[in-house]
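Here is the structure we will look at, set down as C-alpha cells.
Shown here is a partial selection of chains from the complex, left in place.
Labels run A and B following the written order; every chain starts at residue 1.
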Amino acid sequence: MLTGLRLVDGHCHSTLAAGLDATAFALAVSEADAPPPPGVSLLDGPVGLAIRRWCAPLLDLPAGAPLDDYLTRRAELGTEDVTRRLLSAAGLSHLLIDTGLDSPDLASPADVARAADAEFREVVRLERVAERLVDGGGVTPSNFASAYIAALAEATTGAVATKSVMAYRNGLHIDPARPAPTEIQTAAHRWLARPGPARLDDPVLLRFVLWCGIDRGLPVQIHTGFGDRDLHLAAADPAHLQPFLAAAEPSGVPIVLLHCYPYHRQAGWLAQVFPHVYVDVGLTVAQVGARADAVIGEFCELAPFGKLLFSTDGYALPELHLVGAAQFRHSFGRLLTAWVADGAIMPVDADSVAELVGAGNARRLYGLSSIW
Amino acid sequence: MLTGLRLVDGHCHSTLAAGLDATAFALAVSEADAPPPPGVSLLDGPVGLAIRRWCAPLLDLPAGAPLDDYLTRRAELGTEDVTRRLLSAAGLSHLLIDTGLDSPDLASPADVARAADAEFREVVRLERVAERLVDGGGVTPSNFASAYIAALAEATTGAVATKSVMAYRNGLHIDPARPAPTEIQTAAHRWLARPGPARLDDPVLLRFVLWCGIDRGLPVQIHTGFGDRDLHLAAADPAHLQPFLAAAEPSGVPIVLLHCYPYHRQAGWLAQVFPHVYVDVGLTVAQVGARADAVIGEFCELAPFGKLLFSTDGYALPELHLVGAAQFRHSFGRLLTAWVADGAIMPVDADSVAELVGAGNARRLYGLSSIW
C-alpha cells in the first residue's frame, strides 16, 4: 500500500562522511553511549534485526545475513557507496535535516540529499542558535534577548521548522509562561558567567528560546519520549507539555511532538484535543523494528490521521534512514491491510491515509512543494 | 459471540434533541473543543472510520460510505429518526445516564431510553448537586455540609450510582482523608464568596462530596484517564487514586474507574488488588475504533472478568452510543475468538465472560432487574 509512495522524512540528521568500526556501529545504531558487557550485543535486538532484514539486500547480501557479513560487506563497499545505496532506496522526496549537530564527521545536508536523490530543507535547533551566538562572543546579559532573536531570524532563513531539545536539558516540566525581560537578563548573566563552551540548560533561557521559536512562526518540533540516557525518561513524557501547549495555542503555530515513545498514547491525545499539535513516529519505528505494527497502531488510537507524521530520525548511519522508511512502509502497510481485512477501513481510504501520514501531512505542514 | 447479547450501557449521556452542522458534528465526535487547522479533519481518524462502518448501514448507506454522504443522509432523515435507528440498533437493555450535563439541547433520559427501546437509570453527578444547591440560594458556609447531604439524598432517590468529575476540577492527586467539618466550612466560605454561577473546583469540597458519595452507599463512578482538554492528562492517571481507594475500602462501596485510557493497565491492577474497585471501558472503545481489540485486551490483563464493565459514554450524538456498542461487540468478540482459537479459553467460558462484561456485572453491581 505504501510501496510506491515517496515519503517525506520530516525529521532526520546527516550521515557520517567516513566509515566506523563494529563497536562504534553498534553504539550508533542504539541509544546507548557505552558498550554492553561481554555476551550482550546492542545489535542483537529489534533494530539490529531490522538492519539485517532491510539493509542487507541493498548491499547484495541475502535478507537476514549475519551482522559480521554485513559489516564486512559494508567496509568493502565503502561509506559513500553504502550511503548512496541505502538513502536512495529509502524512497524519500524530501529530508528535513536538523542541523544542530555540527560535528565535522557529518556529511553536509546537500551531500546527504544528493545521495538520497531527494531535496532537503533545514530544521534549526533553537538551543544551538543560542550556543553558537554565545560561543561567537560579544553577547552581554542585556543584549542577549535581542541578539538571539536576530540570530534566530537569520538562522531560519529558508528553514522549514525549528526544534527544541529541552527534554535533554531540563525535562518537559516547564513553567509555560513567557519569561519576563528581567528574568531573561538575570538568567543570561548566570549563563554567560559560566566557563567553557556554551551549553544551554538554564530553564528560563530554554523557555525563552522556545517562545522565540513560536514567535518565529515556523512549526516547532519538540523532542519528547525516549532518546539517549542524557535525558530523564519520566521528565520527557509529552503530557508534561500540556500547560505550554495551551499557552501557545493562540499563536496557531504548529507543534510537532517527536518520537513520543513510550508515551505515544498521551501524545495522540494531545494531537486530538489541541488544534495545533501533531505527532511524529520518527526514531520509534526504526528502534522497535518488527514491533512497529503494534506501536504505530497505538499512535493511531486517538490522533486524527491528518496529525500523524512520518520521519526516520536517522542519524550518522544511513541504515537508520533506510530502516525507518522501510519498516514504516512495511508495518503501517500491514496495519492498514489488517484494517481493510477487518472491514474497518475502505481500501481507498487506506490509500489516502497512507499518503497523508507518509507525505501529504508533512508537505502541508512544512510548506513543501509537491512535485513528487 | 456477543451478537445476540443485550448490553447494559453502564455510563452514558443524553443525545441532542436537534440536528447540528458538519463542524459541530466533528467536534461532538471527538474530545476536541476547537476545529483543527485546514487540511485536518477530526473525523478522519479511528472514531470517524467507526461511524462510517457501523452507523452508515443503519442509515441505508453502504458500510464505509463517505462522511459527506453520511451527513447528508443524516440531515435528510432528521435527528429523531436517526436517533431512533442508531440507539435501537445498539441492542441495550439499560442505559445508565449521567444527568449532570443539563443543557436544554439534550433530550430527556426518558426520551433517549424510549428511542433505545431500553430502560434507563440515573447516575447523579456529585459536583453538580452542590452547584445546583448553591445556585438555588440559601446556602451558608455553616449549613453547606448538611444541606449538601440532604440534597444528595434527594437527588439520588431512584438513582443507581453517583459520579465524580474530580479529574476535571482538580486532578486525582487528592488527600485521601475525609475533610474535617471546619475545613469544609472554611472552603465553603471561600467558594460561596465567589461571584458567578457555581463551579465546584475547591479540593476540600471535591473530597467532601466524594466522601458523601461513598456514604450514600451507591457505586461511585470516577472519571479517570483522557477526556477533553479541560483535564490535565497526567493528573487523571487512576493510580493517583490509590490512597483514596485504600481509605474507602472499609466502606465496601463499589468504585468504578471510568475510561482509564491510556492508564488502563494501572486501572486493571487496582481492580485486581482492591475488592471494591471496578473498571469500565466506556469512551475508550468508541474513540479508538479498530484498535479496540488491542485496548480491551490490555484492560483484561489484570482485572478479573467480574470487575470489567461495558459502557459507551455516548454523549450528544447517538452515533457514539452505537459505535461504543457495535465496536465493543466486534472487538471483544474478536479477542475472545482469538483466545478460543489459541486454546486459552473454553468456548463456554468465553460466552460467560462476554455476558458478564457486557451485562451481568453491571446488573449485579447496579442492582438492575434482569428481565432481558
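The rule we apply is simple: a contact is a pair of C-beta atoms (placed from the backbone, for glycine too) under 8 Å apart; a residue touches a chain by one contact, two chains touch by 3 or more.
Since the structure is predicted, the reported quantities are computational estimates derived from the model, not experimental observations.
Peer 1: When 2 copies appear, how many make the full set?
Peer 2: The number of copies making up the whole complex is 3.
Heads up, the rule we're going with is that only the chains that are shown with their structure count from here on.
Peer 1: Can you give the whole-Å distance between the Cα centres of chain A and chain B?
Peer 2: 37
Peer 1: Sort out for me which residues of chain B touch chain A in the complex.
Peer 2: Listed in rising order, the residues of chain B that touch chain A are 30-37, 39-46, 49-50, 52-53, 63-64, 226, 228-229, 232-234, 261-262, 287-291, 294-295, 334.
Peer 1: Which of the residues in chain A end up touching chain B in this complex?
Peer 2: 237, 239-240, 242-243, 246, 252, 254, 265-266, 269-270, 272-276, 294, 297-298, 300-307, 339, 342-346, 349, 353, 356, 361, 364
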